[in-house]
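A short write-up of the structure that comes next.
The complex is shown incomplete by one protein chain, all other protein chains being positioned as in the whole.
Order of writing sets the labels: A and B. Residues in every chain begin at 1.
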Amino acid sequence: MTDPAAVGADTDEAAGGPTGPTAWGVPVTESFGQVVLHPPVDRWFETVAACRDDGYVMAIDLTAVDYSAHPGRTDLPEGVGAERFEVVASLLSHATGGRLRLRTQVPESNPEVASLFDLYPGTEAMEREAWDLVGVAFSGHPDHTRILMPEDWEGHPLRRDVSMGRIPVQFRDAPPAR
Amino acid sequence: MSDVAEQVTNPMGPGRTDLGPSERVFRRDETSAVLRLSEAEAAVLAGGADDPPTGDVADQRMILNMGPSHPSTHGVLRLMLEMEGEAILRSKPVIGYLHTGMEKTAENLTYLQGPTNVTRMDYAAPLFSELAFSLAVEQLLGLEVPTRATWIRMLMCELNRVSSHLLFQATNGMDLGAVSMMIYGWREREEVLRFFEKVTGLRMNHNYIRPGGVAADLPDGWQADVRRLLELIPPRLDEYDTLLTGQPIFRGRLQGVGVITPAEALALSATGPILRSTGYAWDLRRDQPYLAYDEVEFDVIVGTHGDSFDRYAIRQNEIRESLRIVEQILDLMPAGDYRVQDKKVTPPPRARIDESMEALIHHFKIFTEGFHVPQGETYAAVESPRGELGCYLVSDGGPKPYRMHIRGPSFVNLQTLPHLMEGGLIADGVAVISSVDPIMGEVDR
Partner (left out) sequence: MARLPLIGDVSHVMGDGLEGLEHNFVTARIENLVKWSRARSCWPATFGLACCALEMMATGAAHYDLARYGMEVFRASPRQADLMIVAGRVSQKMAPILRQIYDQMMEPKWVISMGVCASSGGMFNNYAIVQGVDQVVPVDVYAPGCPPGPETLMHAILTLHDNIQNGELTRRRTASNGGAGIQVQVPDAPTEQSVELGSR
């Protein structure tokens, strides 16, 4: 099967800017046989739009990850600065059967990324979940509210600095230790 | 080979390219079918005991709340419906009533304990969640699972598809009023669950498919049990056809109800029977084969009109296709190991622990600390009865996942609900929810 990223791969490597291969104008890596693009956060929307125009008709998944407790990512290409949050989108092309994953680094100081609703309305619920659980905002989202937690919940549970909320088990009628 | 390529290139089938209009799913304003109203705003509109509801009293519009405790919302799904008389104009599915924090829990469980957590997401088809998780872990580990384990996984998953679709038949019938269908569907499901109990030890939430293979080998005499299922279920399916498929009332309630075009389904990221009911032939088992699906023969069932009747018929026939696959597995099941023999990943057999110090140490390490998985991130997807079930796994080199995200098909498919219900009556709304077949465990996780 031809490399699906080759569809958008840039022939002139120097045009991409940083060293290493690029596709659709952004650095590309490979992870266990899957093609991963690393667009910068200000070019998120246009990169996804370019992929959509190249046949990636379905946005399968969109999620966010908080890397604050991670020892250090080793799979980022050169020129891509690691930030606290990452928004990960998975696209699928039915014509070629190719899958594409896009990871963008979202800084903690301004955790906001463009919403993909206008390209794929199916990302509406996925972006709401990413906002609710991880706290990454999506500008231009039609309904930017919590989806899983109660509307008055404070905090974003899936962030690594938020605890599990474990309640220690109490054994009230247990006989006292002898 | 060439016609497979043709099919993958053109999922609408040879000759058809028209995907239909999809403009209505991109709308953001009040003309959209999705009611984008927060709970606070809805409370203001509803008014309290002291202040009357705002809004024009003269028009017939009202916002009706359906659920989360409701006999036909398939679990704890809440719908806010904006209605004009009996017709639904806009709607909003409100979810989160079963949010269990499973993705956060996964960060505290080892990779061997992971399947116990994910299996409770889609509780009607638990083996698929376990399979997606195990495939993702095995990708990160670079493990090659023995062929027998692969075929056992395939057998169990196809039987799980049968039991999940039987559950759909039962609940779909009951939601439309054919209450006896509930009893019949559960009757067949009990037979399949009995086989699961024999193999895995549990009727539901099996924790059977684990990274490295499966938990235990198939018991002696399993072929006789499977053959019994293969003889029992098809005549019962014909009974369901007699009861439901040709029946004018059933058809009248489902045909033309909840119609969606292929382009809309694609835009909304719908997969599974919803996408296939529009005529779009995409099934991961055939188009991106995992396990050993490229070695068995089966058809991908596709509808024509994109309505609820098509989704019912697709699931009915998918049971038949799954049984066809099971019959082939009966003949083709290879001998061999049921789990990979890598000592770092697979716990040793219990008898070995008394004999060998290393076996004891490996057992101890695997069950207390857990095996370490190299750093990386991956996505693995399977075709569950509801659509594409994916697991995005990020590992930091430790014994527990750093981040596990499950792409639940029902979570994404629920977005089609407002568009399916738009313009229909509330009774049709019940039929539509039932045809989408959401399982709230995987919606809310």
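Keep in mind that, in the parts below, a residue touches a chain if its C-beta (ideal position, glycine included) is under 8 Å from a C-beta of that chain, and two chains touch if they have at least 3 such contacts.
Owing to the predicted nature of the structure, the values given are computational and were not obtained by experimental measurement.
Within the complete assembly, B:M182 is the residue of B:V44, B:A87, B:L143 or B:M182 that touches the hidden chain. Considering the full assembly, B:T105 is the residue among B:T105, B:T278 or B:T346 that touches the omitted chain.
Mapped onto chain B, the footprint of the missing chain covers residues 68-71, 75-76, 96-102, 104-105, 116-117, 120, 123-124, 167, 182-183, 186-187, 189-190, 193, 203-205, 440-441, 444.
Contacts to the hidden chain, counted on chain A, fall at residues 149-150, 153, 157, 162-167, 169.
Just so it is clear, only the chains that are shown with their structure count from here on.
The mean-CA centres of chain A and chain B are about 23 angstrom from one another, to the nearest whole unit. Taken in their complex, chain B has these residues touching chain A: 8-11, 25-26, 28, 32, 34, 36, 38-40, 95-96, 99, 101, 103-105, 108, 139-140, 266-271, 280, 282, 287-288, 375-379, 381, 388, 390, 392, 394, 396-397, 402-403, 405, 407, 411-412, 414-415, 444-445. Contact residues on chain A toward chain B in their complex (touch as defined above): 31-32, 34, 57-61, 63, 65-66, 69-71, 73-75, 88, 90, 94-97, 99, 101, 117-118, 120-126, 129, 133, 142-143, 145-151, 157-158, 164-165.
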